[in-house]
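Before I ask anything, here is the structure I am working with.
Heads up, one of the protein chains got dropped from this complex, but the rest are sitting where they should.
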Amino acid sequence: MTPLVFFLLAIPLVLFSLGVVLARSPVRSALSLVVALFLLAAMFFLLDARMIAALQVIVYAGAIMVLFLFVIMLLNLQHEPVESARPGQKTIATVFSLVFVALMAMVGWKGLPGMPGPGVEAAVAPSFGSTEAVAERLFTRHAFAFEVTSVLLLVAIVGAVVLARKVQR
Amino acid sequence: MLTIVAVAAIKALIVIGMVLNLAGILGWVERKGSALIQDRIGANRAAIFGFAGAGLVNTLLADPIKFLTKEDVIPRGVDRLLHTLAPCISLFPAIVAFAAVPFGDRLVVGDLVVNLQAVELDVGVLFLLAMTSLGVYGVVLGGWASNNRLSLLGGIRGSAQMISYELAMGLAVAAVVLTFGSLDFQEIVRRQGELIGGWIPAWGILYQPLAFLLLLIAGIAETKRAPFDLPEGESEIVSGYFTEYSGIKYLMFFMTDFVEIAVVSAVVTTFFFGGWQVPFLTAQGFVFPWGGTLALPHLVVVLLQVAAYMIKVFVFCCLQVLVRWTMPRLRYDQLMWFGWKVMLPLGIGNLVVTAFVLLLVRG
Partner (left out) sequence: MTTVPASWYLLLGTLLFAIGALGVLVRRNLIIMFMSIELMLNAVNLVFVALARQQQVMDGQVMVFFVMTVAAAEAAVGLAIILAVFRNRETVNADEVNLLRW
């Protein structure tokens, strides 16, 4: 049952990610990414990360990508070809990506099964991945990072407002 | 396994049936209600053998048939895929948001216990917020894919308004979640069945009146209805972001409006007015605080609770229709000022005060 659902999610995920990279129009690229993020949220659900899945849709697909779409529409970007400045850049990039995937596949197949731990399919407590579990870790062990992140968000807000302001002449 | 799938499918069909029927009836309430408010008669011309049903035949039969048989006009120079996709993306999250809202307590059939909630999520509230966030895409794409400057303006204004009021809505919801201690809708409704001091039902409005106001106002702003309907701007930019849509695509945008009214009503009912709770009704029957009891069979209790839920949702839908036809439209800068400088500080203040009070009361 689970492999079926996994492939049902994984194959469109890869296809839409390719759509992000290969689409001519930036709007279609952004929409492909939205669908890919949504599918990724579904996959998080499959991995018992319910709160993170909901946050993925709320934050990533629902806010960050809307921001992307806004900027694309404000700049009124049109279709454009997939071109590059240097000759052979596309070929070299593709070759390197394939080599990287092959290396990581080898790591996964040889190294990962030997990793300590119960395994993905082992039964887990029903509170795993719930909001309470995330909060417990977040506010005890990672409390400092949490506080620093809130300062980071404040800095980002101020930075974005300053950078996007029209210059007063 | 098969029973689980069958039960889930039946629950989903029931919820979808309720939502779509409610959207249709709301169209009728809108037309006849607005006619009543504006001291006119409203739509009454379409009739079957003389039976006009006070406008029901017009709104529920003639109008949809008219929309479905109209020509589908696609303007030149638009991205066809996006133009067709925008109304679908608009409608989908609105209907799906109902998946987490419970419409009754447990139903016991033989040895099968059915929780009357289409999907039993323990992060139901987050799911609702997620679907609300996704609703922005329909507006943005509808405005962009119309190849029309004024539609784009309506689309950008609409989406900016939606994401601004999402913040106030999220803060109001956070205060409610803090009060009831759970993100699961069914759990929140069950907690509202308790009695304060043995006499008053512990409905959310008694704990969080300010959050109720914030959620209602933010919800009306999310649905882009008056007084927040500048993105649609009926008398100014034709129809705003859905100017260039006709036929069934327009019907889908129109339906999104009504389904979102239903969503806001359902959420407000569930958080603040007890959802399916009837005061003093427990699973065995009425238990009055002065000692009297009235035992009722299980099915009657469940039916009473579902009926209570539907009546409450309908009342809030009518309230939103009333607000639309009563209040004038807010100008765009007034709208944004209200969302960011009034609602957001109030929401944060409410959350902080709630947290303090809970800390004092619960230790």
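To keep things simple, chains are lettered A and B as they appear, and every chain counts its residues starting from 1.
In this section, a residue touches a chain if its C-beta (ideal position, glycine included) is under 8 Å from a C-beta of that chain, and two chains touch if they have at least 3 such contacts.
No experiment lies behind these values; they were computed from the predicted model shown.
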For the full complex, contacts between the hidden chain and the displayed ones involve A
Hey, which chain A residues sit against the chain that's not shown?
-> 1-3, 6, 10, 13-14, 17-18, 20-21, 23, 26, 29-30, 33, 36-37, 40, 43-44, 47-49, 51-52, 55-56, 59-60, 63-64, 67-68, 71-72, 74-75, 77, 80, 82-85, 89-90, 93-94, 96-98, 100-101, 104-105, 107-109, 112-113, 115-122, 124, 128-129, 133-134, 136-138, 141-142, 145, 149, 152-153, 155-157, 159-164, 166-167
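We take it that only the chains that are shown with their structure count from here on.
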Separation of mean Cα positions, chain B and chain A [Å, integer] = 30
Give every residue of chain A touching chain B within the complex, in rising order.
-> 25, 27-28, 31, 34, 50-51, 53-55, 57-58, 61-63, 66, 69-70, 73-74, 130-131
Show which residues of chain B lie in contact with chain A when the two form their complex.
-> 79, 81-82, 85, 121-123, 126-127, 129-130, 132-134, 136-137, 140-141, 144, 152, 156, 159, 163, 183
